[in-house]
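Here the complex is missing one protein chain, while the rest keep their positions.
The block that comes next holds chain A.
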Amino acid sequence: MAAVLPSAAPDAAEFTTFGSLTALVPRAIEPLGPQYLSHARRVLRGRTWSEDERIQSELNVKSVEDVDGDDEEEEEEDPAMLAHDPKEWKSQDHYAVLGLSKYRYRATDEQIRRAHRKKVLKHHPDKRAQAGNAEDDGFFKCIQKAMEVLSDPVRRRQYDSVDEAANVAAPSKKSKGNFYKLWGAAFEAEGRFSKKQPVPTIGDENSTKPEVDHFYNFFYNFDSWRTFEYLDEDVPDDSDNRDHKRHIERKNKAARQKHKTEDTARLRKMVDDCLSIDPRIKMFKEAEKKAKEQRKWEREADARKAAEEAKKAKEEAEKAAKEAEEKAKEDREQAKKAKESAKNAKKKNRRVVKGAVKDANYFVEGTASGAAIDAALSDCDAILEKIDDSALAEFVKKLTGLSDAGAIKAVFGETAGALGGSWKVVA
């Protein structure tokens, strides 16, 4: 049963991250089994999973070729090559002579040994003698020369340095076609000159920025073993003309230097060219720009948010102040009203008290005399002067409903007594 994925919402983002892995647990892998060997190789060589896969599969191809080497189809021998003058050995294609054209610098020592043995068996003068052309041992000499060069690591490097047939011309900036294939092949060929191995590959459109950076850095800091001795003009070994000899030697040295400088410049231009049109660089720049804009936007978003918050805070403060002010005003008015009503109540109470004095006939029997009225009213005024608001209210309450002069007088007396002081009439 195959697992089916759900459909996505139409506006879903391409990639969203929500969380990270639960912390990994350190454990020991048992160091055995074929896969542990691969693991160890990856760890010790610092290879990523995919790098290791590629390198190993290349190695496998190579070892299969090695194993099958013996029954491999023999390369065709070009008649022009067979006729090559062994004295002109410098211009011969050593790999082609041994039938290793398709391997060139990749040929292993073992392959070279085997190829040499095969060619010797085929072209040995003794064999030729049987075929009736014993004189013609030219190609056999070419074979021996090729072996001489290719079996000596120093001389092989010198030859590999100038092995045009192994070069892959760098594409021009305008070359049409698959960028990675075209340039990848050129850089791969170039990589053979690196003292540092393995050489990073160009990768593809899925390579990460560090991978791409590593690739260019590697080639910008390329440490090449390429040398140009092979192109030297032969130094005559006649001891008679020592000046001439020295002259040639100097010329060779200068030529080597010049070649080397040119080669370095050539590679540099190649890297420049490739970098300038590498679609990934543009992509990374755009991604970087986007990221920057995003960061900027985020930064600005912060600022925006801060401003909004400040404004809101200010508005709120203003509103609060206004409300407080209004409340204060209201409180004041309320207080005024309360005071007024208290005043009115007091006035009314005073009227009641004064009315009661009158109702009590000024505290005398019969018609009150002017002096009695005065005395009663003066006592009443004195009381009203002394008494506080609550006592006054109490006093009025007691008076309310009384009509009997004696009772009224008694209330007056009681109140006055409580207030203390001297009274003319009431006490």
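Definition applied: a contact is a pair of C-beta atoms (placed from the backbone, for glycine too) under 8 Å apart; a residue touches a chain by one contact, two chains touch by 3 or more; residues count from 1.
In the analysis below, contacts and distances are computed from a predicted model.
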Among "Cyclin", "N-acetylglucosamine-6-phosphate deacetylase", "Hsp70 chaperone" or "Geranylgeranyl transferase type-2 subunit beta", the UniProt name of the subunit that does not appear here: "Hsp70 chaperone"
Identified contact with the non-displayed chain, of A:H39, A:R106, A:K141 or A:K245: A:H39
Contacts of chain A with the absent chain, listed as residue ranges: 2-10, 12-37, 39-44, 46, 48-50, 59, 63, 66, 205-206
